[in-house]
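Starting off with a structure, shown below.
Left out: one protein chain. Kept in place: all the others.
Letters A and B name the chains as they come in the text, with residue numbers starting at 1 for each one.
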Amino acid sequence: MSARPLRISAAVLVCCLAGFAVPGDLRAGTPGDSTYSLVAYIGGGLARYIVAPGGPPPGVPVEYTRTGLSGTVRVMWHPDHLLRLGLESGWASFYSYKFGTQPSGEVSLSAVPLLVVWSMNVLGVDWFVGSGYYRLNSNLDFKGTVDVQTWSLGWMAAASYTHPLSESLGLAGEVKWMNATEHADAALNIQVQLVWKLLEW
Amino acid sequence: MISFSKTRMGHTRRVLLAGLLAGTLGWGVGTTRSQESGSPFIYYPSTLPAKTWQLALGATFTTPPKELTEEVQVRAPAIDFHALYGLPSHFYLDGRVISQLLQNHISVGGRWTRSMGDFSVGAGYDVAYWFGFLTIGGFDSKANGWINYPSVTIGYNTGDVRLLFKTEAILNLFYRSYVGENEVESDANTFSGMSFMLAMEQPFWKDTHVTFGFRVTYTKFNWIMWSLYTTFDRYLYYPEFIVGFML
Partner (left out) sequence: MRHPVLLIIAAALVSFSCRNEAEVVEPTDSSARLYEDVKPLRLGARAALEGVYRVVDGQDVFGNQVALKWSGVANGQDTAFTLSGFFGKDVAYFTAEGGSLDSTVFLHGTWRKMVNTETGLLRFVILAGNGGRQLMNPIPVIGKDSIILYGSWGNGSENPSRNLVLAYDRPLYAGKQIEVVAHRGGGRTSDLLPVSENSVEMILFTQRLGSTGIEIDVHLTKDGIPILYHDSNLNLRLTQKSGLVGPIEEYTYDQLQAVIRLIHGERIPTLQQALDAVVYRTSLRVVWLDSKPSISLKLLQQIQSEYLAKAAAIGRTLEIYIGLPSQEKVDEFLALPNHAQTPSLCELSPDIARQINARVWAPRWTLGTQNDLVAQVQSEGRLAFVWTLDVPDYVAEFISTGRFDAILSNYPSIVAYYNYVR
């Protein structure tokens, strides 16, 4: 891992920890409320591919990149109790590798999640669990290029802390585990997100 | 793998089980829903007042193991209807229908529960009959069987949320399948596997309460996969999401 992603990771982590130190209050639909709201989470950060990546056959030289960018778009319905329901998408870079010599090639893999998400606020932290599909995008550059997509079953789990900026706006730090189970792909994400109460009724 | 033989389940046993099933589903029609604590439940081990009903409608989403479905990886949805009927002395009856139209699972069982502060425990025993039929696309197949599920449940009430952990054994009592004019039967009482479920029950919006659960099953035979005619004598893994709305 190069120094730059490390510095970015550290900065994001500090932001997250700072967020935890400030009591957050941008929570519609806490128990006892009679209001409903729609809350959007939009943000981005880093994705680190956590499990063993795929590669060329044994014996072929290979060089991996396992840290990349990721983004999240999520809309949650906050009813008048603890449990919330929503949809999540976004994008995450999983990993890429260069392989072989004369000719050499390159493979990269990324994913777009499409998940149904449930969440609860416990201990002042929003906990998210999602299930659905990942749209995997694989790109090969070796004696021509191939750009192919496929679906994979998957899930995600995340913990997020929101620091309120105004009545309807907040800044959140989120740690998220993405898992496309069918292809055994998993990434840990650290993101900063803008939390926006879109609608309240 | 189920060991097959050509013996049949006793007629008397089947009539008794069918009677129990019909009686439970029909019993007490017209009584109203009532909860001792005010918070309805389906899986949580709590006391249901005698002669009261609790109903729930939802869905289960099972991911079959790739050993069976190979290339196809889907979460197979099924309709899930649950009915509880309160009995005296911390007992209640539990009836459940899981249906994918072409394959169906109907169970009836008894529960006993006990509360200790925020904790509670329950023990139960369910008797299930399943059946499936497939007569399209190169299939002229049907199958049915009887399964028993002894279970233990532990619950913890946080105040906002009721958490529960349920474990049950899967005992296959009888299996019969047909393909065309051919038939195979087994009445070996077989321990097929175990399942473990974590779930929470809580209000979702207004007075609507939900069950939200995750269940894993390790079993050598899962009725929902009957049409694949598994031959594996291996414990395969079936993760399952459960969502239920209490009526």
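Assume a residue touches a chain if its C-beta (ideal position, glycine included) is under 8 Å from a C-beta of that chain, and two chains touch if they have at least 3 such contacts.
Just so you know, these numbers come straight off a predicted model, no measurement behind them.
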Among A:82, A:109, A:158 or A:195, which one is in touch with the chain left out?
A:109
Considering the whole complex, which of A:165, A:184 or A:198 touches the chain not shown?
A:184
Listed residues A:95, A:118, A:133 or A:196, member touching the removed chain
A:95
With the missing chain put back, which residues of chain A would touch it? List them for me.
52-58, 95-97, 99-100, 105, 107-109, 122-123, 136, 138, 140, 142-144, 146, 148-150, 152, 182-184
Even though one chain is not shown, chain B touches it at residues 1, 4, 66-67, 70-71, 118, 134, 138-141, 156, 158, 163, 165, 179-182, 184, 196, 198, 214, 216, 229, 231-234, 237, 239
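Here, only the chains that are shown with their structure count from here on.
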Chain A and chain B, separation of their C-alpha mean positions in angstrom:
35
Sort out for me which residues of chain B touch chain A in the complex.
61, 63, 73-75, 160-161, 202-206, 210, 212, 241
Chain B partner, complex, touching residues on chain A are 31, 36, 79-83, 85, 118, 120, 131, 152-153, 182
